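With one protein chain held back, the other chains of the complex are shown just where they sit.
A, B and C are the chain letters, set down in written order, and residue numbers restart from 1 in every chain.
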Amino acid sequence: MGLAKLNELYKTVIIDNANYPRHKGQIADPTGEMQLKNPTCGDLIKVSVKVDDGKIADVGFTGSGCTISQASASLMTTVLMGKDVKTARRLILAFSKLISGGDIDDEDEELLGDAAIVGSVAEFPTRIKCAALAWHAMDEVLDKTQKS
Amino acid sequence: MGLAKLNELYKTVIIDNANYPRHKGQIADPTGEMQLKNPTCGDLIKVSVKVDDGKIADVGFTGSGCTISQASASLMTTVLMGKDVKTARRLILAFSKLISGGDIDDEDEELLGDAAIVGSVAEFPTRIKCAALAWHAMDEVLDKTQKS
Amino acid sequence: MSKGLNDSRTDFPILDQEVNGEPLVYLDNAATTQKPVSVLQTIMHYYEHDNANVHRGVHTLAERATEQFEAARDKVAAFINAPSRKTIVYTRSTTESLNWIASSFGNAMVNEGDEIVISELEHHSNVVPWQQVAKNQHATLKYIGLTADGELDMDDARKQITDKTKIVAIAHASNVMGVVNPIKELAQLAHAHNAYMVADGAQSTPHLKVDVQDLDVDFYAFSGHKMLAPTGIGILYGKPEILDEMEPTQFGGEMINEVHEQAADWKESPWKFEAGTPNISGAIALGSAIDYLNNLGMDNISAYEQELVDYTLPKLTQIDGITVYGPHDPAKHTGVLSFNLEGLHPHDVATGLDMDGIAVRAGHHCAQPLMEYLSCEATCRASFYFYNTKEEADRLLDALNEVKEFFANGTSKAERTV
Partner (left out) sequence: MSKGLNDSRTDFPILDQEVNGEPLVYLDNAATTQKPVSVLQTIMHYYEHDNANVHRGVHTLAERATEQFEAARDKVAAFINAPSRKTIVYTRSTTESLNWIASSFGNAMVNEGDEIVISELEHHSNVVPWQQVAKNQHATLKYIGLTADGELDMDDARKQITDKTKIVAIAHASNVMGVVNPIKELAQLAHAHNAYMVADGAQSTPHLKVDVQDLDVDFYAFSGHKMLAPTGIGILYGKPEILDEMEPTQFGGEMINEVHEQAADWKESPWKFEAGTPNISGAIALGSAIDYLNNLGMDNISAYEQELVDYTLPKLTQIDGITVYGPHDPAKHTGVLSFNLEGLHPHDVATGLDMDGIAVRAGHHCAQPLMEYLSCEATCRASFYFYNTKEEADRLLDALNEVKEFFANGTSKAERTV
């Protein structure tokens, strides 16, 4: 029956990250913060980041929402922690391509690691926004960081 | 060809009344007046009436517009001159029925006389408003006269 | 499988398709309804034979278009028992109707210190326009609360509506709580305080017999697309003497009587409100939708939907860990069923149902003040129309149980701070 397809979206990694989110909580001394909301469903994510010497020294998120938005935020923080800002933004772009059904570099895919699994959301167009929320917020924070 | 049908609308009586309108002009000492406009085409008719002892003692119209609106106004004044107000309103109602394609009393038809010929406008739905303009104006004047 | 009220289901070609490999069960009717073949044919026929701009031409097509456009207005008037076509204004939607009422009549009537009374269960479209009036006029916007059961609290209504009240604006039926509000009583209450009564009929007009003269409302607003007609056409009903006084909010095109360089005046109601080329085919199609509804009979539609609710609601409330909003007495409940499953985010539930071919809505349903009031962020909502069936209700109930199980055993007790 139709529900079987659910396993493709709600893979173990996703469920696990939703149940046990990594880097959830407010970080100390953030250099940038951004809250984004999906007005249609009320999903809310606030990301905070501490950039030190061009590198992401700390990152965290708070908020509430569906399994996908929470898991995606958790996976993102894991991927971006420690990356330099340029790489981080490249990966955010790659993730954004992936979830819209696009192809990405093998290297980027490897760097995304578990987060690349969220790419399966591409087959669930109604949920792409949920997956994208945290990454969009982070991109805006890093954009500001780079510009300032 | 199609234009042949024009003869049904623009009958001799109508063309004649448009070219040589009866009772055109402002009457002296009117007891009621009313100007109506067809905003879509700009046809404008002002009717004036003098009611004396329940009878239409004088009636006239001014204004400009298409053949049908002018002819219909002219024919109306001819019919209504000298009628008592009650009969006049009955005839206006009958005329209104006639031009919408309805049936009317033989007696009313006879009283309408030449004006009944305008009834052929029923087959030209785009022009019914033109034919009706003067009669609507007159009905409103007489309604006020009766009420006051 | 049964075929809905009077086998009407077969008139809706869209319902006969598979979604995600399962037969579609469309339960998002409160958002918009599907369109019967007869309505689609009306649109096609219009564009294949009669299309022209209305009120403007002396040629045959223009006359045909105008004739059909105005005949549809008469159908709308008869459908809600309005006194005449002059009280029926074509708009885009309920939202536009309510905005016109608020921004024209509302701003003209409400003065500093006055009060506008709405309720905790209003749709944003019957909230934000009044917030704007309150802000513009330095007036106060007050809310009537709900009973524990989710019904309008009429004791509170009697407190909130006072001599300071200028306008009372309430949904005739709720798009979340599944209740029908006592508009007639509210109108009496409002009028007793010399206030005007505005009813939002978006969720009532498609489902029950509406009689605006019996309700004695001053304004009534609804949308074609929630009652079988296409998108882009809505209705604003107003009492004739009120519409006569009310100023248009848009200007230009055929609403005009005379324009000079520095000034202009308007035609009479309802035409003075309809600036520019209106949604002609939408209006004509609304007329056709009304023919379809009349043919089924509004009382039959209400009765059939009541049967579906009588069947579904008790089964739904029995699901372990479910919260169903609104009255639990099926007799008091419309075919709008809002609920949450414990520990599951409504979006995840809706995706689960979608994978099973079942279309429900998840979100705040444009009723954020109500969500705040209920202290939840979002709900799932299944909403019936007369073409739905008990079999479909069963599919919903079964799927809900499976979704629950999937998230419980499949892998997860997936989070959610809902």
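List of remarks:
The criterion applied here is as follows: a contact is a pair of C-beta atoms (placed from the backbone, for glycine too) under 8 Å apart; a residue touches a chain by one contact, two chains touch by 3 or more.
Just so you know, these numbers come straight off a predicted model, no measurement behind them.
In the full complex, the chain left out of view touches A, B, C. Across C:Leu5, C:Leu98, C:Leu152 or C:Leu293, the residue that sits in touch with the chain not pictured is C:Leu98.
Looking at subunit A, the residues touching the absent chain are 37, 39-41, 125-127. If you put the missing chain back, the residues of subunit C touching it would be 13-14, 17, 19-20, 24, 26, 28, 31-32, 34-35, 40, 43-44, 47-53, 56-62, 92-96, 98-99, 103, 123-129, 131-132, 134, 141, 143, 223, 225, 230-234, 249-254, 256, 258-264, 275-282, 347, 350-351, 353-354, 358-363, 366, 368-369, 372. As for the chain not pictured, it touches subunit B at residues 1-3, 5-7, 9-10, 12, 15-16, 18-19, 21, 40-43, 64-68, 70, 124, 126-127, 130.
Note that only the chains that are shown with their structure count from here on.
Of all chain pairs, the one joined by the greatest number of contacting C-beta pairs is A-C. Between subunit A and subunit B, the centres computed from C-alpha atoms are 77 Å apart. Each chain gets a centre from the mean of its Cα atoms; for subunit A and subunit C, those two points are 37 Å apart.
In subunit B, no residue touches at least two other chains. In subunit C, no residue touches at least two other chains.
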